[in-house]
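Handing you this structure, nothing more for now.
And then subunit A:
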Amino acid sequence: MTAALQTIALGKHFGALHVTRQVNLSLAAGARHALIGPNGAGKTTLINLITGALSPDEGQVLLGGRDVTALPQARRVKQGLARTYQINQLFSDLSVLENVAISIAERVGAAGNFWRRASANSHVIDEAVELLARLKLDAYALTPVRELPYGRQRLVEIAITLGQKPTVLLLDEPAAGVPSAESHIILDAIAALPEQIAVLIIEHDMDIVFRFAKFITVLASGGIIAQGTPEQIAGDAHVRAVYLGQGGDV
Partner candidate 1 sequence: MTELLDNGGGSAAARRFMAGREAWHWAEALPWVVAVAAFFVFPDYLALGTQILIAIIFALSLDLILGYAGIITLGHAAYFGAGAYGTGMLSAHLGWGEPISAMLFGGFVGGVLGFVSGWVLLRYHGLTLLMLTLATAIMLKEGANAAEEWTGGFDGLVGISIWPLLGSFEYDLWGKTYYCFALVVLLLCFLAARRIVHSAFGRSLVGIKGNVGRMHGVGTPVHGRLVAVYTLSAAMAGLAGGLFAESNAYVTLDVLSFARSGTVLIMLVLGGTGRLYGAFVGAAVYMILEDELAKLSPEFWEFGIGLLLVIVVLFFRRGLLGSLDDLRARSMGGGA
Partner candidate 2 sequence: MNYRKLFPGIIAMLGLAWSGANAETVKIGVVLPYSGGAAQFGEQIDRGMNLFVSQHKEAFGGHEIELIKRDSKRPGGDIAKNAVQELITREKVDLLTGFVFSPNAMASAPLINQAKVPMVIMNAGTAWIPKLSPYIARVSFTMWHAGYPMGGYASESLGCKTAVVGFTNYPPGKDSRNAFTTGFEKAGGKVLEAIPMGGPRQVPDFTPFFQRVKNAKPDCFYVFVPAGNHAVAVVKTYANLGMRAAGIRLIGPGDITQDTKLQDMPKEAAGMITVHHYSADYKTPVNLAFVKAWKAAYGADTTPDFMGVAGYDGMAAIAHAIKAQNGAVSADGTIKALSGWSYDSPRGKITIDPETRDIIQDSNVHKVVLKDGRMMIEVIGTIPQVKDPCKANGIGKCK
C-alpha cells in the first residue's frame, strides 16, 4: 500500500548549518503520527520542506506515491496536503465563515472566477456552515475572527485546513498558546478528525501526544533519533537523555 505521505532522505542546510538531515518518514492513510523533539530540532523546517515553503537540498517528498518535490506549495495543497500554523495565520478582519469559505472556494475552484458573486456560491457556503457545525464553531460563524477567544481562533486554524479536504494534515503545535481551560476544545477537535486522513502532529504537550499518537518520531539536530509506538518511545533511554538534557517539557 502506498503511503499517504513519505519523505525519502530529506535534507536541508543553510550554509554549514544542517537543519534537516536524512529524514525518512512514512504516513499511511489514517495514520496518527506525532513528531516531537527539543526546541531547535528542526521540526518546523521539516514541515516547511514537506509543504514546499522551503525547497530541500536533497531527498524527495512523496504524496500518495507521487513525487512532489519540485511542485510549489499551492500545487501540493491541491494534491491533498494541508497544514496549520504554530502562530495563527488567519484573516482576522473577516468573519469565521469567510475564513473558511476562502479555503473551500479555493479547493472547489470557485476562487478563480472573478465574475460570480461570492454569495452565489451556495455550495461553498453550505459546506462552510456544515464544517463549522462539525467543529462547534457555528455559534461564532458571523463574528470577525479577531474578536474570538484564542482557543477558538486555533480551531478556526484547523477549520481552514479541513476546508481543503486534505488526505494528509500537518498540525503544527495546534494547542500552542491555548490556556489550559480551553485546551479540551482543541483535543476534541483533533479526536474528531475524519479517520481516513493521515495526520502528522508536532506538539510539545506530551499529554496530547500520548493521548493522540499511535506512532512517534523523535527529531533532534535535524535528524531522526528514534521512531516507534508511544510505549517504545516512552521507554527509550536516548530520547529521555535528549529531553532531560534540554530540561524539556516531558
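The candidates were selected such that all candidates are chains of the complex that A comes from, given by their letters.
Here is the rule we go by: a contact is a pair of C-beta atoms (placed from the backbone, for glycine too) under 8 Å apart; a residue touches a chain by one contact, two chains touch by 3 or more; residues count from 1.
What you see is a predicted model; the values in this text were computed from it and never measured.
Chemist: Going by the C-beta definition already given, which one of 1 or 2 is in contact with subunit A within this complex?
Modeler: 1
Chemist: Give every residue of subunit A touching candidate 1 within the complex, in rising order.
Modeler: 51, 53, 73-78, 82-83, 85, 89-95, 97-98, 101-103, 105-107, 110-119, 121-122, 124-126, 128-129, 132-133, 138-143, 160-161, 163-164
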